[in-house]
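Left out: one protein chain. Kept in place: all the others.
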Amino acid sequence: MFYGSMFFQYLAQYMKTRLQYRADLFVEIFSDLLSQAVNFIFILVVFGHTSLLAGWSRNEIIFIYGFFLVPFAVFSSFFNIWDFNERYIVKGEFDRILTRPIHSLFQIILERIELESLFGAVTGIAIMFYSGIKLGLEMHWYDPFVFLLFVIGGALVYGGVFVMLACISFWADARTSIMPMMYNIGNYGRYPVDIYNKAIRFVLTWILPFAFVGVYPAAFFLGKREWTFYSFLTPVIGVVFFTVSIFLWNQGVKKYRGAGN
Amino acid sequence: MKMKNAIEVENLRKEFKGYSSRSGLKGAFRDLFTRNYKIVPAVNDISFSVKQGEMVGYIGENGAGKSTTIKMLTGILTPTSGRIMVNGMNPHQERERFVQTIGVVFGQRSQLWWDIAVQESFRLLKKVYKVSDAHYNEHMNHVIKTLDIEPLLDKPVRKLSLGQRMRCELAAALIHNPPLLFLDEPTIGLDVLVKLKIREFLKEINEKYNTTILLTTHDLSDIEALCQRVIMLDEGNIIYDGALNSLKEKWGEGKELQFQFLKDPELNAVQNLTRGMPVYWELDEKKMVFSAMIEDNELVSRTIAKVAEAYQIRDMKINEISTEEIIRNIYEKGSVS
Partner (left out) sequence: MDKYIEMIRIRFLMMLAYRTNYYTGILIYAINIGAYYFLWAAIYGHKTQIEGLSVVQMTTYVAIAWMARAFYFNNIDREMAVEIMEGKVAVELIRPYSYLMMKTMQGLGEGIFRLFFFSVPGMLIVSFIFPVKFTWNPAVWGLFAVSIVLSFLINTQLNLLTGITTFFLFNNSGLIRAKRVVIDLFSGLLLPISFFPGWAQGIMKYLPFQGISYIPSMIFSNGFTRQAAFHAILEQAIWVIILVLPIQVLWSLAKKQLVIQGG
């Protein structure tokens, strides 16, 4: 209850700050759109040279990309922690976080909210509809609910992985370039895992389970029955990874050394 | 009845694992694979307690372990070993419940949100600390008035001057009216008027609510104005814990003599005059003022006699030794007793 009301309190502050810098807001949204466009162009150019990618058609790949954008947008809005090390550990802001009576990770999530990233979800849904219509997909009554479940699961997978990466800062003097690079790896979940060899498929499923943020859940809506098991594993993996990440975080906080020592 | 202690610390210790970098490019390559680790105790088995309502100055040079101690007391750092009890709780273990009972001001770090108006920050903190409207109004109206920050409330923090910001920070730390207040360098970089105002305010809070205040500062005048008791730290050890007055009585014995001469001699020549006596000379080169620190009052007239015999004196003063000098002396010797 308290955490719910805190969420809205911080949200209100966030809105006030954002409205002060409206120009920034537009640039942010614009650069998000640009990077979505770049990925889209990549798919289009690639399919200029082939008609099938390991048995998946162009529109199916586009559909997966559209789905991927939705959990990714949710993740980007709430887990804007890629510069956690520099912002909180090196500059010592984490001291301040720890003197307040709210869970430290929750506070950081609240402070770093970036709702403008949710705009990506709109693009994503639009892309899904576009390719879905081209593919002649039918919508069932349960699809929206399953979609919601998978989106939350996918966002938790991303959140869990990035929180774990942030935890490295508690133990080691790691700088942040790991996290931006990880965004690249996240992209591989957007392509059908059957194009990769066993080792990478294993990594994308169980170690850095980015396949659960794209191809696995999207396969369900594309009617690929052979992937159904993995599709419904999405929320499970999400919850497991996120829980483990919070556990690691709580351990890490005990190891926090403070800044400037 | 036994008085309740706000802070109890026993054999508190914090070690940091540091590594020393090898020098040069070659050394840096070697560091890539193996590093020289060494364990450095920042706080070395210290014990003390603070009673509710006390105002204690916690002093020491940079790197003496002040901030590390404060961070352990506020639950930011986990101790390596030892026992801490603050407001009846273990700060790190029950962090979220514990921080509800303390206020913290870091002089070099802002608690307030940079881009939004001060009162917005206050409002958010009020929710964070679950303070009721009635409590907030009663308590904060007073704080705001005393600190004179009413006109600043609708300005964004980034537009405030350092002095204005510091007053707001202090108010922010008191929103939940905590019984214990930690102030880490609260007056750093402030001008005298703001300093005075903040001191007045702290005294008032202490009297009104019996708030315990633990204060670290480089500015000893803060401590002289506020604290009856000081804890002095050096290389992670407590080297003095007691009343500021008795520190002065014990160490303040002695005088400082200041001379100005008609013809300025070399510092060595002057030092030679009192060779064999516990007299420390210093020279202010800009004003050509020679000062002699004399611990033993009986040596004062002998020193004057020797100096007067050798040089023509233009001006001379006899001063009490200031707290700052006392403390400097203590650090030079490394212990109190």
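Observations on the structure shown:
As written, the chain order gives the labels A and B, with residue 1 at the start of each chain.
Going forward, a residue touches a chain if its C-beta (ideal position, glycine included) is under 8 Å from a C-beta of that chain, and two chains touch if they have at least 3 such contacts.
Note that the structure is a prediction, hence the values are computed from the model and not measured.
Here one chain is not drawn; of A:Leu135, A:Ile195 or A:Val240, the residue touching it is A:Ile195. Here the missing chain is touched by one residue of B:Glu15, B:Asp31, B:Asp219 or B:Glu295, and it is B:Asp31.
One chain of the complex is left out; on chain B, the residues touching it are 21, 25, 28-29, 31-32. Touching residues on chain A toward the chain that is not drawn are 21, 23-24, 27-28, 30-31, 34-35, 38, 41-42, 45-46, 48-50, 52-54, 168, 172-175, 177-178, 181-182, 184-185, 187-188, 191, 195-197, 200, 203.
One rule holds for everything that comes next: only the chains that are shown with their structure count from here on.
Between the Cα centres of chain A and chain B there is a gap of 45 Å.
Residue ranges on chain B touching chain A, taken from their complex, read 16, 42, 67-68, 71, 74-78, 92, 95-97, 99-100, 102, 104, 106, 109-111, 113, 115-116, 120, 124, 127-130. Per the touch definition, chain A reaches chain B in the complex via residues 2, 5-6, 9-10, 13, 16-17, 20-21, 92-96, 98-103, 254-258, 260-261.
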